[in-house]
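The other protein chains are all here in position, but one chain of the complex has been omitted.
Coming up: chain A.
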Amino acid sequence: MTIAVINSGGANLGSVQHALHRLGAESVLTTDAEVIRSADKVILPGVGAAAWAMNALNKAGLVEVIRGLTQPVLGICLGLQLMCESSEEGDVECLGLIPGRVRKLQVGKDLRLPHMGWNQVDWVGEDPLGQGLDGSEWFYFVHGYAAPVDHAVAISEHGQRFAAVVRRGNFAACQFHPEKSAGAGARILSNFLEA
C-alpha cells in the first residue's frame, strides 16, 4: 500500500509519518501530483493558517488534484478546514469537498483560545474511522477555528459544538491530531489504513 502525505508546507508533518510508521505503514511526503493521484491512501495534514495553506496548495497546482481524488483521503486539523467550502481565517475559498464555512470558535470569557489540549468526541454517525471507539476516548486538539457540525460524524465542544470528524464519500477528516492522541489516535489512523 502506498500512502501519500501531502506536503502542505506547515510545520510538524513528520509526526504523521512517524505515527504511520509505528503502525507498520510507510508513507511519502510529497507535492507531486502523480504520486498523490496514484497513492492508495492520501493524507492532507496541516498546521498553520488557512489562507496561507490554500496559497501553498494553489502554488503547487494541487487544488484540482485533491478535488479529483477517488481513493480514501484523510484530512487532519487544518486539513479538515481546507476540505470545507471556505474559511473565515483569512477569508479564503477552500477545497469545497465538505459543505460549510469554517469560523472562529466562539468561547465565553472563562475558556481559552486556541482550544489546546485533550478533549472527547461524541460519535453521532456510523463511520469506519470510529470503529472500536465509543466516545470515552480523548483526543489532542490545537485550533482556534472550526467547521460546523452539519456534516460531522463526531462532535466535540469548546464553548460551542463543532465538527471533530467529518465525512463525505471518500473524503474524511478529523479536527484533532490522531498522530498526537496516543492509543485513541493510533486507532483512528489504523481504521483509516484498513478502511
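Some notes on this structure:
One rule holds in what follows: contacts are C-beta pairs under 8 Å (C-beta built on N, C-alpha and C of every residue); 3 or more make two chains touch, one makes a residue touch a chain; residues count from 1.
Convention: contacts and distances are computed from a predicted model.
The UniProt record for the undisplayed chain lists the protein name "Imidazole glycerol phosphate synthase subunit HisF", from the options "Electron transfer flavoprotein subunit beta", "Na(+)/H(+) antiporter subunit C", "Imidazole glycerol phosphate synthase subunit HisF" or "Pyruvate dehydrogenase E1 component subunit alpha". Contact with the undisplayed chain is limited, among A:A49, A:C84 or A:L133, to A:A49. Of A:G61, A:P99 or A:P114, it is A:P114 that touches the chain left out of the display. Note on the undisplayed chain: of the listed residues A:A33, A:I155 or A:A186, the one touching it is A:A186. Of A:K41, A:R103 or A:H158, it is A:H158 that touches the chain left out of the display. Residues 10-15, 18-19, 21-22, 47-49, 111-120, 136, 138, 140-144, 157-158, 177, 179-183, 185-186 are the ones on chain A that touch the missing chain.
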